[in-house]
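All protein chains but one are shown at their positions in the complex.
After this line comes chain A, so read on.
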Amino acid sequence: MGLGLPGPLVGAARACCEMDTPLPSGSDSDSEESLVTDRELQDAFSRGLLKPGLNVVLEGPKKAVNDVNGLKQCLAEFKRDLEWVERLDVTLGPVPEISGPQSTPQNKDQKAVDPEDDFQREMSFYRQAQAAVLAVLPRLHQLKVPTKRPTDYFAEMAKSDQQMQKIRQKLQAKQATMEKSEKAKQLRALRKYGKKVQTEVLQKRQREKAHMMNAIKKYQKGFSDKLDFLDGDQKPVARGSKEGAKGQQTKKGPNAKRRYKNQKFGFGGKKKGSKWNTRESYDDVSSFRAKKAHGKGLKRPGKKGSNKRPGKQTREKMKSRAR
């Protein structure tokens, strides 16, 4: 009755008065407790830090342990100072690529190898091994450590001879299949090409034959006197003698227009050509019938004489007269 403050604020105020211990900091995620005490909640609410809804304490991102000093110390204790010839270790980057533009070697060095690209990755491992080998071999030769196995040195190998045989067989089989497929591809291509050539030749022959036949026909009709399309044909000799006997009258032959039309439309001959609209046909009035023209005539003889039947009234009159 006395206080006009609403409930929670009263509680918060009371909490503030009653507290004599310092509050822990607002961020509770680092603390060991997972539960937040009521007092802290109330305080946070009074300060307006709490939002409506369910407030859940979140754990911060888990930090991975990286004890650099511990690692270095451990390494120092653990390291054994052996001679290099005992360890035979090399730390080198891969041999730089030969291919590609040489102008930007720095870019190439910095280009990261994509671990998803299998070929590139394996090539980088290969080149790293190559770099190591190239760096180390002279050193080994200096230290008189042998690297080349003499050809008659036989000892147990990591892979048995049987295994190596299997590997060799597999490689040979792969090579054989590749060669076979290559050969097959080539044959197919050749066949395609051969077919093309064959069709071309056939077509050419067809064309030539047609041309030759045309020329011969022309000759037969006497429209052409060029003989150079023929090679050793008998026709030209016979033709020449016939021409001489006839004389020059028909040397021209049909009209030039006629000849052109014959060449264009062939030697099929003329159509009926009986009706022409010429002066003669216009003047010819022999088929004129006057009576027909004027609408008279063509009196046909009647069948029974007059076919006329009198009309109804006349017939009735006749009937009544007859009664």
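Definition applied: contacts are C-beta pairs under 8 Å (C-beta built on N, C-alpha and C of every residue); 3 or more make two chains touch, one makes a residue touch a chain; residues count from 1.
Basically, contacts and distances are computed from a predicted model.
For the chain that is left out, the UniProt protein name among "Iron permease FTR1 family-domain-containing protein", "Ribosome biogenesis protein BRX1 homolog", "pantothenate kinase" or "DDB1- and CUL4-associated factor 13" is "Ribosome biogenesis protein BRX1 homolog". Taking the complete complex into account, A:Pro115 is the one of A:Pro115, A:Gly295 or A:Gly311 that touches the chain left out.
Hidden from this view is one chain, which touches chain A at 64-68, 70-72, 74-75, 77-80, 82, 85-93, 113, 115, 121, 124-126, 128-134, 136-137, 140, 144-150, 152-164, 166-167, 170-171.
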